[in-house]
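Missing here is one protein chain; the remaining ones are kept as they sit in the complex.
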Amino acid sequence: MKTTRKISFRNWMLTGVLATGLAVSSVFAPVAKAADPLKIGFSMALTGPLAGAGKAALIAMQIWKDDVNKAGGLLGRQVEFVYYDDATSPSKVPGIYTKLLNVDKVDLVVSSYGTNEISPAMPIVMRKGLVFMSLFGLAVNDKFNYDRYFQIMPAGPIPKDDWSRGFFKLAMEQSPAPKTIALLSEDADFALSAVAGARRHAKRIGLKVVYDRTFPFGSPDVTSVMRAIKAANADLVYIGSYPGGSVGLVKAANELGLKAKMFGGGMVGLQFAGIQKNLGPLLNGIVNYDFWVPEKTLNFPGVNAFLKKYQVAAKGKGVDPFGHYLPPFAYAYLQILGDAVTAVGNLDQKKIAEYIHKTTFSTVVGNVKFAKNGEWATTRTLQVQFRDVAPNDIGQFNKPGKRIVLYPDSVKSGAIQYPFRK
Amino acid sequence: MKLDKFWISVVVVLVAGFAFTKLVDNEFYFFATYVVLQGLVMAVAWNILGGFTGYVNFGSAGFFALGAYTMVALNKAFGLPLPVMVLIAGTLSGLLGLGVGYISLRLKGVYFAIATLAIALVLETVVNNSHYLGGAAGTYVIQPKESFIFDNYIELLFMFMLLIAVVATAVSRYLSASRLGMGLAAVRDDEVAAECMGVPTLKLKLISTTTMGIFMGLAGSLFPFFVTFVDPVSAFSLLIAVNSIAMPMIGGTAVWYGPVIGALVLGVVQETATVTISSELNLLIVGVMLVGFITMAPRGIVGLYEDYKAKRKGQNNG
Partner (left out) sequence: MFTPELLLNAVVAGLMLGSFYAAVALGLSITFGQLDIVNIAHPTFVILGSFVAYIINENFGLDPVLIGVLFMPIFYFIGTTLYRVYYASFERTGQESLSGLAFFFGLMFIIEVVLILTFGVDYRLVEADYIGQTLHLGPLDFPYRMLVPAIAACIVTGAVVLYMNKTFMGKAILAVSQDRLALQLMGANPLQVKRIALGIAIATAALAGALLIIIQPVEPSVGRMYIGRIFAIVVLGGMGSISGTFLAAILIGVVESIISTFYGPSWAPAVGFGILLLTLAIRPQGIFGRA
């Protein structure tokens, strides 16, 4: 009796292996499909560390697709997405893009989210000469110099420096002007680049750097780091960090009573509603970068309609409920591509690239004009200051008045409170 | 006779691989098979130590990354021809393997496993703090324009990795079939007894760890050119360590072809999952397959097949 059961189980296992084989052969067989829909291919971080952002981006992209298809599609064809999860792992990206181009035969490609997931696709996309709209890559094109690369994050033409330009401009306008600065960066790509830019600004301005360190990605406790920064007693504290580190540093700064004049800079995570709610009043006074906040000065045509759709779609998906930071840009990078394709009238990649280069696009994130290197022609990295944040209320962050835009002047919505904590 | 069969299939595989590059244009197949082959080399290498001697290496990713970052450094500093750099990378991680072998003098079982994990973590911290290697931010590696006799660079990488995979498999087979293999098995089954019987256990272990190190380094050496962007998170990826343990376990650790089968099955399933089920399920598959196999079929696919054969034989006789 017992043996029979065992054997039947083994047969079942063998069947499993066989089924695997079949599944595989089905993938390797090219999928024949009607050439009718216009296919846009991309890889996206749907699992792994960046999945929170990747999933939110995907929701925004699908809203764009629905909007376009409702209006009759692109070039008279319905738009279809072909996308794969890169698991936030750069090593998966090359395979995915070759699959998209050679097996799925997509008509257009756009990028995944984040510098590390964008770069590995570049050689493949470049070899095919495709227009490459990219979503939040920091200075990817510095190495490749590809003239069909366009990046939607409003960092500016010199991304690594423009990133923190506003922070230092604001600081130097104060009197008495700050003299010293502490720099701290979490040890991973974006944070390091942001702080490297801040370091150059500090040198240019002549600020004395009294603390300059990195801490390992995902450190459980950053209290000791903050204590060292406090002991350094700098006027300015510029930090590049990821959500886990940002939360720890904000808490530690409050616990230890950091006495800097300006505190913040490049802290990722403070843009997300869940973290904002948890930190509550601890955020008050912090000056940090952002890309879109619900201030009157950033009320671009279409953005509120988009966010309304996003907030419905995002429910129960475990992503940011308001969708302020990234999603409008994920919508906009497709908006630009769509506008360009429509204007050119066909899929000639050279012409599309030329059109994008010479045009100023009106999008949900405002007017977008690209510089020669594919970055925004002028920076619109916001410096926002948290103000009057009440404890335990997530709804307040969906309204104006909590994140005052201090920089750039074109969208400024209030004046800085300096020093950051009275 | 048996030996002939093996070498014939080696030649067939290499020729078929070469023909593949000439006949097929679709680059995706090369990317997908490259990843499977990379997993295969890692699995075979892991098994040379783990399967043959019973010493578990938790730090496979460290060897892999040492190979990868050696390439990054060599390419940046001297820009040597690819095969030369690959050999140097393999040699370096072979030396690391040799060092690990000496550690096994003092550390058995789980202590050894933890030590390998610690080595990988120390290496990762060093890379994180090395500005020259790109640090935590990662670094770019631009593929050379010319690709030898192949149409493009990925075909060259594919063929190179296929060659490494074949050599690794042949070495693994040699180690398990020869007298050396019996010695290794003796180490696995009872190291003290083997030592008393006059088996040169240290020498055997050193051979085993060094070979493992070389092949893991070789597997990693082509990685920078494959992804063109290397950062510590992907080079020291946990998935590399998991796969190099899971593949032999699923295939069967006792024989040289176990990891080959395991790597082909798991690798193909993973590559398929990446491009079909685009979700978290990919990782779940590895987990479920691993747990499923080791609880229900502890000798892996090879074991299942042997039992199946035995049963057939039993039926015929009866």
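Per-chain residue numbering starts at 1, and chain names A and B are given in the order in which the chains are listed.
Heads up, the rule we're going with is that contacts are C-beta pairs under 8 Å (C-beta built on N, C-alpha and C of every residue); 3 or more make two chains touch, one makes a residue touch a chain.
None of these values were measured; they are calculated from a predicted model.
Only one residue in the set B:A219, B:A235, B:L290 or B:L304 touches the chain that does not appear here, and it is B:L290.
When the missing chain is restored to the complex, the residue among A:R127, A:K143, A:K169 or A:K251 that touches it is A:K251. From the set A:V319, A:V368, A:V384 or A:V411, the residue in touch with the chain omitted from the display is A:V319, counting the whole complex. Across the entire complex, the residue among A:G72, A:G218, A:P301 or A:G395 in touch with the chain not shown is A:G218.
When you scan B:A32, B:M71 or B:A246 for touch with the missing chain, the hit is B:A246. Listed for chain A, the residues touching the missing chain in the whole complex are 47-49, 51-52, 55, 187, 211, 213-216, 218-225, 227-228, 231-232, 243-244, 247-248, 251-252, 254-257, 269, 272, 274-275, 278, 282, 317-320, 392. For chain B, the residues in touch with the chain missing from this view are 50, 54, 56, 103, 106-107, 109-111, 113-115, 117-119, 121-122, 125-126, 128-129, 238, 242, 245-246, 249, 253, 280-281, 283-284, 286-291, 294-296, 298.
Just so we're on the same page, only the chains that are shown with their structure count from here on.
Each chain gets a centre from the mean of its Cα atoms; for chain A and chain B, those two points are 35 Å apart. Residue ranges on chain A touching chain B, taken from their complex, read 7, 9-10, 13-14, 17, 20-21, 23-24, 27-28, 46-47, 83-85, 87, 89-96, 98-99, 101-103, 116, 119-120, 122-124, 127, 143, 187-189, 192-193, 214, 216-217. On the chain B side of its complex with chain A, the touching residues are 25-32, 35, 125, 128, 135-138, 140, 142-143, 152, 154, 223, 226-229, 231, 233-234, 237, 239, 265, 268-269, 271-272, 274-276, 278-280, 282-283, 296-297, 301, 304, 307-308, 311.
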